[in-house]
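Sharing a structure below in structure tokens format, with a few things to ask.
Let's turn to chain A:
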Amino acid sequence: MSIYDLIFYLFATLTIVSALMVVSSDNIVRSAFYLLATFFGVSGIYVLLGADFVAVTQIMVYIGGILILLLFGVMLTSNITNVEIKKGTAKILPAVIGIGILLGAVVSVMTRTKWKIHLTEIPQTTSFELGKLLITDYVLVFELLGILLLIALIGAASMARREQE
Partner candidate 1 sequence: MIKNYFKNTWEGLYTILIGMKITWKHLFVPSVTLQYPEERAKLPERARNRLFLNYNDCIGCMQCAAACPVNCIEIETVKGIPTDMPDPTSKGQKKALWVTKFDIDEGKCCFCQLCVAPCPTEAIYMTDIYEYSEFDRDNLVYNFASLTKEEVQQKQDNFDKFQAEKEAQKLEAAKAKAEADAKKAAEEKAKLEVKPSNDEKKED
Partner candidate 2 sequence: MQNYLIEIFGSEIVAYILATVPVLAFIVLFVLFAVWLERKVSAHMQDRLGPMRVGWHGVLQTLADFLKLLQKEDIIATANDKALFNIAPYVVFVTTLATFTMLPFTSIFIGSNADVGIFFVLAFSGAVVAGILMAGWASNNKYSLYGSLRSAAQIVSYEIPTALVVLTMIMLYGTMSLGEITIAQTSHFWNWGIFGGPELGLAKILLVPFMFVAFIILFISTLAESNRTPFDLPESESELVAGFNTEYSGIKFSMFFLSEFANMFLIGSILVIFFFGGYNSPFGYLGNLLGIEWLIPIEQLLWFLGKGMFFVFVDMWLRWTLPRVRVDQLMTICWKYLIPYAFFNLLIVGLILLI
């Protein structure tokens, strides 16, 4: 086991444990901060996969954007600490069946896929290739996403705007 394997398991454990804590924590704000660790662990795994741009985007968008938004939302609601969060199991049997099916599906996909064990060559810089692909092959998706985000932005602005009297 090389040191990179060790680092991978470190990040994987971080991700899984903190994800579990997000679900099981009593306190909403605590959950949100456990989410920070989850996102960070995922971005670490991206780094180990050689996807540096995606990893940094993960940090930028999820930690710098979504998590902050989430925290703002949580902190600005009243009675954060008094809220009773339901976290017990309501119905065990349907849950077990559902999770069993999901697990089966995931395991079967994992076993049937032909994994590339040997990477042909790790591209040193992913951002150049990514940029190129975004404006050539995936330009339509890219533009559509841009327009979608623009619409969301305008919608948010118009909703937040006070009616002029």
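The criterion applied here is as follows: a contact is a pair of C-beta atoms (placed from the backbone, for glycine too) under 8 Å apart; a residue touches a chain by one contact, two chains touch by 3 or more; residues count from 1.
Regarding selection, all candidates are chains of the complex that A comes from, given by their letters.
The structure displayed is predicted, hence computed values, not measured ones.
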Direct contact with chain A in this complex, candidates 1 or 2: 2
Sites on chain A touched by candidate 2 in the complex: 3, 27, 29-30, 33, 36, 52-53, 56-57, 59-60, 63-65, 67-68, 71-72, 75, 124-128
